[in-house]
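Rest of the complex left out; these chains stay put.
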Amino acid sequence: MDYPLSYVAHVRVNYFDTDRMGVVWHGNYIKYFETAREELFRSLGMPYSELEKSGVMMPIVDLAAEYRKSAFYDDVLAIEVTVPEPPRARICVEYVVRDGAGDVCATGHTTLAFIDATTRRPCRPPREMR
Amino acid sequence: MDYPLSYVAHVRVNYFDTDRMGVVWHGNYIKYFETAREELFRSLGMPYSELEKSGVMMPIVDLAAEYRKSAFYDDVLAIEVTVPEPPRARICVEYVVRDGAGDVCATGHTTLAFIDATTRRPCRPPREMR
């Protein structure tokens, strides 16, 4: 697999994603990150659902997000997701969320661990990711 | 156990419960119903977490809600939850949500089944509920 891995996912902002400020509630970007991350792995033929079936779970170890511009109801957001380098004990994933004008609404990153689903102990990344 | 069972739970409306219309997004009342239902069972010494440990799961079979008045950010809502009669194969639970002025914001009901957690087949209600 050739690193960096990258993918652009698109999500439309739902009514229920907004809050009374009239914009996307900040915590919902974490959902957009997850959706984009899963689409990246699916696009590479390694859907996360298959990883779990093979006995590997990938819990989030840390996350961060920076907010630059509000996103609004009905916007179609482009979430660019990148894995800069092959995982060792953990895997870093980066995100840039842009609105229809191409402006950056938010950036972020998450770190995920690899856990054996049975023992719930750390394990090596799946061979396909190395 | 003496039927009807009833309880009044209180929840404060979070910012993230609202939508861009400035009111609680209608789907979030389903969360308030669930919180109130669980507090009812907890108040009776049968927390749902214990039921699950004893091998019984209670999936939702159907639900309904009627909306009468908007609820707003920071409102403290009173959710009156009632189980009118002992469960047979299923259990009916009713809800009335009132705001601080005592006005009814929404009413609803849910029907839940009893499922054996291992076989995922219908089972009898726990003895304590009969």
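To keep things simple, chains are lettered A and B as they appear, and every chain counts its residues starting from 1.
We take it that a contact is a pair of C-beta atoms (placed from the backbone, for glycine too) under 8 Å apart; a residue touches a chain by one contact, two chains touch by 3 or more.
Quantities reported herein were computed from a predicted structural model and do not represent experimental measurements.
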(Q) Taking the 2 displayed chains as a starting point, can you state how many identical chains form the whole complex? (A) 4
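Here, only the chains that are shown with their structure count from here on.
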Q) Can you give the rotation angle that fits subunit A onto its twin subunit B by Cα atoms, in degrees and rounded to the nearest 5? A) 180
**Q.** Whole-Å gap separating subunit A and subunit B, where each centre is the average of the chain's CA atoms
**A.** 33
Q. Okay, in this complex, where on subunit A does subunit B touch?
A. 15-16, 18-20, 22-23, 25, 27, 73
